[in-house]
Every structure is written in structure tokens, then in C-alpha cells.
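A single protein chain has been omitted from the complex, and every remaining protein chain is retained in its original position.
Chain naming follows the written order as A and B, and within any one chain the residues start at number 1.
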Amino acid sequence: MESFEVFRHVTIGQYLPGESLVHRLDPRAKITVVLLLIAAVTFSTSYTAHLALLALTLGLIALANLPVRYIVSGVKPALPFILLLALMQLFVYGEAAASAVRGTAVLWQWGVLRVTAGSLRLTLVSLARLLELLLLVSLLTNATPTTSLTYGIESMLRPFARLGLPAHELSLIGTIALRFVPVLGEQFETILKAQASRGANLRLGGRLQFIRSAQQMVVLLVPLFLNALLRAEDLILAMEARCYGGGRGRSHYVRLRLRAPDYVAMALALVFTAAVLAARNALP
Amino acid sequence: MSEPFIRAKGLQYTYMAGTPLAVEALKGVDLEVWPGEAIGLIGPAGAGKSTLVQHLNGLLRPRARGQLWIDGQDMGDPRVDARPLRRRIGLAFQRPEDQLFKTLVGDDIAFGPRQLGLPREEVRERVRWAMEMVGLDFGAFVDRPVVSLSGGERRRAAIAGTLALRPSTLILDEATSGLDPGGRRQLLDLLRRLHQEEGTTVILVTTHMEDLVGLAGRVVVLAGGRTVLEGSLREVYGQADLLRRHGLGVPQMAEVGEALAARGCRLSRVPLTVQEAEEEIAPRLGVSCGVV
Partner (left out) sequence: MSDALIRVEGVTFSYRPEDPTAPPALKDISLTIARGEYVAIIGHNGSGKSTLARHLNALLVPTRGDVWVGPWNTRDAHSRRDVRRTVGMVFQVPDNQIVATTVEDDVAFGPENLGVPEEELAVRVREALETVGLWEERRRPPHQLSAGQKQRLAIAGVIAMRPECLVLDEATSLLDPQGRADLLATLRRLHAAGTTIVAITHHMAEATEADRVIILEAGRIALEGTPREVFARAEALAHLGLDVPPVSALANALHRRRPDFPAGLLTVSELADAVTERWTEAMP
């Protein structure tokens, strides 16, 4: 059976309203914490560090009262690719991994396929990294409304405005893009349905998805772009009617304020990341 | 035929099922549509009308509870292929911009017949017929870019694209919304012709109840994902209180009948058109109406 629910498996970026401590943190604090933890995820190769990171992210998700199962289900569409990559890392990069990462001991060999302690570590750490990244980005986007995120980013970029960075314009572009993602997503679904209703052989959700949709993409994109253009024309007119004239002379409705819990969260993340990174070669 | 063509029983549907974003759109819909019938489907925004009609041509399928049979096939059975059904049951969506895929009008209308793998001559014949039905001149419009069409012309081109499949059942999802009175009349005339002359089964989803007069024999009212009322136009439009409670407007002529009844002047039937109301009222002006 076909399924037209395009966003059924997109879990990143879906705001899930809540009143938890994580939800209430200032977006800038959340962005900072997540960036710090991503640094820790990226630069550690030890099992201990990743176990700690996994425990921490899962703990934060529990604290934010977010459904872990739903978040993890977001990985489903990419699962075949991830497994393929993992198998390649495990069997094919044995040699390279052995020298790059600690662990030259050969654990298994069959012809050119070779598993070393290094390649095993690389594979397990990569899988852990993917999972942690998914959890962290979900934690940020599922517990923060997109507007707060863009205002947070705008406010963090504002110091760079003096260097000529158009912080307001970038943020407005981001906001409008985010505003229209659900609108265009819905439209994409309707166009798919309209084509199926006129006899098109869509096989979305089936195994042949990628082969078949390449040629169908064109017929899908034409109406999508046409629609986006028509909408853009309307939007420009509406913005003009509401006296939009660029960032100069504008006031700001959202005033973000960092409070004690925000500073505590950022400090804890900093200490954690620093510790993990400092000890990254000492830990097993 | 004594068998309904479409039969839904306690039909339920949830979008994004199994996620925290799940939305229950249908909670229990009963519906029967006989071949050759014209029915109206009305309901306030969010009643589940679009979700329901997308079931009726197999775009959506019953997942958990509730049953749906179309032409004797159990749509809850995943082995049933819905694609052949869709070619017989045409669905036109609300916004024409969502259903025009090609840059030229003729090409776009030919999309369906080409998917059927019909020979070129037949495709051309169907495009010509469909354009004629919706009142777009073949010579003048076949090579026009879709973007150059006015709103009303776009709507007609979109419907022609559905008609070109020669469906035995035509479903229109709020296809009259946003049209001016002239455009609306033309579209309703077209539906009447298709129903009466071609024997097409018509299912018209609308929030303008006046649209159904002279076309639909039966109305089904949907609210909150359930069937709440069903009957002839006169039966349904006479239930002004119930319609209002579900956030629906009451057609003005039915409202006139209601207001007169409230003042002690009962008409013999619920008027559906201005002419009917005039015929009901005019002879009784100046005659006692049984004051309460």
C-alpha cells in the first residue's frame, strides 16, 4: 500500500509542546549546550565517553519529557544506509582504522575482509555518534519552537552585525523558510495525491522509490515551484503592505533573557565537554 | 443495482498515527453511495471531509477500525490495489494550482490518458472532449501556458484533467470555493450535465449548501469526524438548529421558512430556492395563517 504521509518519519524539527525545564530554557542556552555536546560527540573516540554521552542525552530527553521511541523512529528511513556504512567500516577499513584509532589487534579475517580492534571501535563509535547526534538535534528542535530558535540565532549573530553580517535579514529568511516548510510539505502531499488520482503510478514508500521517482520528480517539482513562486509574490505584497523596509529602524517583540538555570546548564555542559575532551586519550 | 458502490461503516482515520503529533480526523463515518447518484457532503472546517473523500478513491486506506468497501472490494485489505480504482473514481482537489503538473494546458489534461497508455489519437480526442465539457475552447487553450490562465480557467483546466480519465464517479473537494458567482454557476451546470447526461456518479464536497440545490438528491453532514445527519436536501436543510450547532450556515431560504414558522406562519415545506419560497408565500399573503 502506498503512503502519502511524507512527514510521517521526519522527527527532527517537529516541535512538541511541553512545560519541562528544557522547554523553558532560553534558546541561546540550549543552542550553546547542544553545540558543546556535539563537540564532545565529534571528538571523543573512547567507549566510556560515548557511554556517558548516551546516558546524558537520554537523561536530558527524559528531563524534557520527550518520547524516546518517537525520536529514535526518525532514524528508520536511513537505517539501510547506516547499516551498509557500518558493515563497510567494520570489514573494509580494518587496516586503516587499526592505525588511525588505537587497536591493531586483528579479531577476524577472511580474504581481504578484516576486522581489527580499531575498526570495531570505529564502527561502534560511529553508530553511537549518529545516535547521539540524532538525540541532541531532536532534543533541541523538539523542545524549542522554531521561532525561538531563529530569534536565538539572530541574537547570537547580532555581535557580528558590526562586521557587516546581515543578522536580521538572515534571521527573517530563516523564519520565513521555517514558516513555509509545513505549508509546502502539505502542498507536496496534495500534489502527490493529485497525481495518483490522475493515474500516476507512484510507489512512494515502496522499495523502488528511488529508481522510480527520479523521472517523476520533475512533474512533482514543476507545480511545487510554481506554487512557491505564486506564494512568494503574495507574501512580498503582504509584507510591503505591512510597511516592511529592512532591518533598520525595526524594534523587537521577543526579548530573550538569560536566567540562572540557563547559566547553570551552559556551565555544566562546558565542564562535561571539557572533561570528556581532556580525558579522551586516557579513557578506555 | 441494489448494491451500494461505496460503503463505509464506522470508518476511522488518524494522521501521523503512532507519533505524538497524531490527529484523529475520522472517528466513525457511515456512508453509502449508489451508482449514478449525486450526493452532497457538507460539514464545517475540520469535520474530516477531505480525509473522507481521499478514502473514496483509495488514496487513504482504513488502517485500524472501521470498514470501507468500494465496488465490492475491501479497502482495508492491503492486497487490494487501489490504482485501477482511481482511474474510475476521479478526485478534483480544492486548489487548482496543486493539480496542474505540466506547463501547457493540453499537456496537463493529457496527463491522465497518457498514464493509461492510450494511443495518441485517443488521448487527443479525450483532451478535446474534456475541454469542451468544462467550456475551454480547444483551439484557443490547448497550447496556452497554465500560468497565463485566470483563476476560473485554472479551475476548469484542473477539472478537465480529472474528466479526461472518463471516470464513472467524480468527486469534487470544495471545487467551488473562491469562484465568483458566474464561475460557480458554470461549474454547477457542468456537474448537472455530467450527472444527468453521462450518468456520472457525483460526490460534491462543499460548504455552500445552496450549491447542492438542483444537483444532489441526498446530503450527508459530517462534523467532528462523524456522520451526524443524512437525508434529502429538504430534510437536512429543515434542521436549522442542528446545522447551526455544528457550525454550519443555514441556507437563506430555509432560514426564511424557519423564521416564518417562529412567527406562527408555517409553510407546507422547507423552501430550497427563491422560486419555491415565492410560490409558497405569495398565494398565502392576505390569507389567514392560523395565528398561534
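The rule is short, and it goes like this: a residue touches a chain if its C-beta (ideal position, glycine included) is under 8 Å from a C-beta of that chain, and two chains touch if they have at least 3 such contacts.
These figures come from a predicted structure and were not determined experimentally.
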Of B:Pro4, B:Gly178 or B:Gly224, the one touching the omitted chain in the full complex: B:Gly178
For chain A, residues in touch with the removed chain: 15, 145-147, 150, 172, 175-176, 178-179, 182-183, 186, 231, 234-235, 237-245, 249-255
On chain B, where is the contact patch with the chain that was removed from view? 44-46, 150-152, 177-178, 180-183, 207, 210, 247-249, 251-253, 255-256, 259-260, 262-265, 274-275, 277-278, 281-282, 284-289, 291
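By definition in this document, only the chains that are shown with their structure count from here on.
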Can you work out the whole-Å distance between the CA centroids of chain A and chain B? 41
Quick one: in the complex, what on chain A touches chain B? 1-2, 4-5, 7-8, 11, 14, 16, 67, 70, 73, 187, 190-191, 193-201, 219-220, 222-223, 226-227, 230
Contacting residues of chain B [partner chain A, same complex]: 15-16, 19-21, 54, 57, 59-61, 78, 82-83, 86-87, 90-91, 93, 95, 97-103, 111-112, 115-116, 146-147, 161-162, 165
